[in-house]
Each structure stands twice: as structure tokens, then as C-alpha cells.
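As you look at this complex, bear in mind that one protein chain is not there, while each of the others sits in place.
When the chains are written out, they are named A and B in that same order, and each has its own residue count from 1.
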Amino acid sequence: MEKYFSRKNDLFLDIGNLHQEDVQYGYSTGRLAILEKSILDKNAYRELIIANNTEETLRLLENKHGFKTKNHNTQVSWEDILNKEFISVHDLIYGLAPVKEIFDIFFFQYSFHNLKVRLKEKLAGHKIDTPLFIIGPVLLEESSPVLREIIIKIEQVFYKERRFQDIDCILDEEYFNFLSRVADKYKIPVIESLIKTWIDLANIKLFFRFKTLQRDKNNLSRFLFSGGNFKQDFYINTYHLRTDVLKRETKNIFYADLFLTGIKCLENETSMDELEKSCDRFILQRFSETKHIVFGIEPMIRYLLHKENEMRMLRMIFVGKENSISNNEIEEKIAGYYV
Amino acid sequence: MKKLVGFLLIGMVLFLFTVTFVKAQETTGVPAQTESVKPESGGVSGITLAVIGAIITIVFSGFGASKGISIAAAPAAGIMSENPDMFGKLLIMVALPGTQGIYGFVTGFLVFLKVGIIGGTLQPVSLNQGIQILAICAFQSFIELTSAIYQGQVAAYGIVMTGKKPEASMKGVIMAVLVETYAVLGLLAGILGIWFGIRF
Partner (left out) sequence: MLADVSLTRMNLMKMKKRYAIALRGHKLLKDKQDELMRKFMELLEEIKSYRQEVENSLEKVHKQFFWAQGVMSKEFLEEAIMVPQVSLNLTTSQEQVFNIQTPKLDFHIEGDIYSYGFLFTSQQLDLALDGYKNIFPKLLHLSEIEKRAELLASEIEQTRRRVNALEYILIPELKQTIKYISMRLAELELSNQIRLMKIKDIVRKH
């Protein structure tokens, strides 16, 4: 809603507050309104969890939720099912999107995974059997001078210390640069704020992870991402603070809840699981506030994010089932992901 | 596209002002026998203005209606591609913005009837009356145009709501009909003004 208020609103020039580019999303909104209903809810997950074994869970998925679990009458592994489902979501989104390039921002992570694997194999000097993604925009250094520069930079850094982590470090930073480049090109406020939020959440997670790993400040500054709403200095300056001081310092900031969750995890010395869940939930919640928007990119983003979340939850259920972890424990583990 | 519509509307208003200005000059210039100005006497005649008014109403209302339908049809098409059974429920909401086009056409037709272009003899329309007709037509067309687009939006919201909850389709229709009220009032004002308000 805010985006309509923030825009220039001229009665004659802008009849009906509608922008041509937003009207293009009408069709996708209608279609996703139906598809959104098939996203699994809390009860569906519970049903899947209390199923006796993996086979029964698969059968439930096929019969009740319309997942394709068979290929020519032979059962496929759950990983393939989830992959296939996500690829179909990818195809749907790219099919519906009026401007396809905008949605690259959701799939760059897969391209960067492939790029990382390729680079690591090249620099390690031998083939390492690692699965690749078949989705995501294609990144080829032959066609992109930006990418070529990045790879040259990576090779320079790598040959200095032969540390493979540097590859990840540089590419993660460049990942956000790629996203920001798309956002700058199209100047859609939602996308811009989404990317900023992503960067902030990544930094917050990193902040607390490094606290549990007890790394020093210099190490943190090497990994922090720039371009978020909060400057890197904020994290570096508050890094050494004790938990109670940190709690007081971060009481009034935008991400106070997340910081509070993280501090609680630190104090109880539990895993940062809760924080990671809260971060995922944070974005989903922000997008569930956009339910009333019909003409815009938000319904598509919302659908995509929910679908990603669904994949993650299903994966956790299957992992739990396969390793015969008790139902209660699985339920407890995925409880934080409901929105 | 919207810019074009905006400029046209602004242009229309400016045109009205100039016409009034010309009229005022004429009345001050030649005080006698201005009431029965004949078309051959040069300048803008009443009947021309009336025809311009009628065409403006038909064109803009038609434009607004089609725009409104196209806005509402997009999500409806999306829903129907997943669930074709919804057609019956969605059709009425898609069709609602279309009524504005009919209203505009009715007014335009009435103008033609009134000045005698259709059926009967040409009426002696004075410049003053021409301006009155043009003004009524312009403002009604403005109402139809904007209300059709707004109604298209409301219908689109209703359509998406129906997609999520099929049982709520009537609520969506009612909301869209609320916008329709003002289009009907515009039509009513137009009919009253042209048919009963202007006498030759």
C-alpha cells in the first residue's frame, strides 16, 4: 500500500493511481490467488508429520496436495520431487512475469552456487562431484565483463593464501551487488527494500554466528555485507558488547525483535535455529501484509517466498522421517516456520 | 495512454473557456439579434458544439469502459486459467465497468435526438445552448471515464477475493455496484440536463 502513497499522485495524469507496469501483474495475481490456496498450511504439515513413514508421507503429498511423486509409475526420491516442484514454480514465475529479469534476484543464488562449484573445481585442480542447479540465470564470464573482473579478482586473492573460503567470501558479496544492480535498473521500491532487508538479515545472522564461534572483530568485518539499511560499522561497534548492554542498545532499532531472539539464543547457549527461523519469518510476514495488493509485483514475490518456505519445511519433514526422528521433534523443529 | 487522456480532458476544459470567451465577445460586440445565430454567420455554432459534446461522451465513456474491463479481466483470466468453473461468478464483475460505455452512448444518443440530427428536423440551437450541452456532456463523460476505471479496480479486487474465497463473490459484486451508483447518477444528471433542462 505504501508504494501507492509514496508515488506522485496526479489526478489527471495518473487516473486511478494505476501504473501501466502494475496492471500487467493483474493476470498473475488472479492466477496466484488460486495457486496460493494450494500452499500447505499448518494442518497439512501436521498430517505429513504424523504419517508412519516416508512412503506414507509421499502418498499423502501426491493424493492430497497434487505433487507428482511418480515418474512412469516408479517412485522418485523426495529430493527429486522437491526439486521438480521448485523448478515448476520457477517456470511458472518466469512465465507470468512481465519483466523476467526482475525475478532473477530470487534465482541468482542458484547461479552463484554453480559458479562457486565451477571455480572451486578449477582452483582445486580436480573434479569434485557436487550437484548443480539447473535453475537460475546463466552466468558466463564470456558474455559479462563484470563477472570476468570478479573471477580475475578471486584468482588473485586465492593464489595469495590458497584459502577456498575467499571464493565464497567474494562471491557472496558480489551476489548482493548483482541483486542491487537489478534493483537499480528497475527501481521498484519493493524490490529495493527487499534486497536491503536481505542484506540486513544476512548481517544479523552473521553477527550472532560469529559471536557463537567467538571470532574476533576483524574477522567479522571481512565477512559483513555492505548495502543494507544498517552500516557495517553498526555491527562492528556493537560486536564486543555484553548481552545485556547489547539488548539495551538495540532496543529501539527496526530489527529489535531479531536482536532479542539472537541474544536469547546466546544467553541460553542454544543454537541460532530460532534466529534463522525468525529471519525467514520476518520477510514472509512483511509480505503477508501485502495481501490486498492486486496490481503489483508483491503477490508474485509472496507466492515465491511461501513456496520456498514450503520446500524447506517439506525437506525438514522428509529428513526427519528418513532418519526416524520422533514426530514431536520434527514438529518442534519446523514450528517456527509457520506464518 | 493516461497522459493522453489527461491532456484531452485539460484541452477540453480550455476549449470550453475559449468558446465562452468568444461568446462573451460576440455578445458585447453585437448586442442585438444574438439569440438566433445562424450557422452561416461564421464562428462556432451551437449545433457543432452539441455534436462535439455527444461525441466526447461516447468516446470517453467507451474508452473508460474498455479500460475498466481490461483491468478487471486480467485477474479474472488468471483465475479462470486455473479454475475454469469460476467463469459464471467472475463474468458479472468483469462486465460491470462496461455499463459506463452504455451510459455515455445513451447521453450521446439523446443529444443527437434533441438537436434533431436523428429523427425530425434540425433544432435552432443557439451558441449558449450549445455550450450548455457541451458542458453537460464533458462533465458526464469525465464521471463515466473515471468511474469505469475505478470500478475496474474495485472489480479486480473483488475478483481476486472471489478467487481466494469463491463464496464471497456477491460481496465483490456489491462493492463494484457501489461505484456504479455514481456512474448512474452521472447518467441521470446528463439525461435531465439535456432532455428537460434545455429548451428551444
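We take it that a residue touches a chain if its C-beta (ideal position, glycine included) is under 8 Å from a C-beta of that chain, and two chains touch if they have at least 3 such contacts.
Fair warning: this is a prediction, and the values are worked out from it, not measured in the lab.
The undisplayed chain touches these shown chains across the complete complex, A. Contact with the omitted chain, checked across A:45, A:67, A:106 or A:175, is made by A:175.
Only one residue in the set A:117, A:157 or A:236 touches the chain that does not appear here, and it is A:117.
Contact with the chain that does not appear here is found for just one residue of A:212, A:290 or A:327, A:212. When the whole complex is considered, the residue among A:24, A:54, A:109 or A:144 that touches the unshown chain is A:109. Contact with the omitted chain, checked across A:163, A:181, A:248 or A:292, is made by A:163.
Residues of subunit A in contact with the chain left out of this view: 79, 109-110, 113, 116-117, 120, 124, 128, 130-133, 163-165, 167-169, 171-172, 175, 202, 205-206, 208-209, 212-213, 223, 225, 271-273, 275-276, 311-312, 315-316, 319-320, 323, 325, 333.
Assume only the chains that are shown with their structure count from here on.
Chain centres here are Cα averages; for subunit A and subunit B they lie 49 Å apart.
Per the touch definition, subunit B reaches subunit A in the complex via residues 1-3, 5-6, 9-10, 70-71, 73-83, 145-146, 149-150, 152-153, 156-157, 159-160, 163-164.
For subunit A in complex with subunit B, the touching residues are 10, 12-16, 18, 20, 23-24, 26-37, 292, 294-295.
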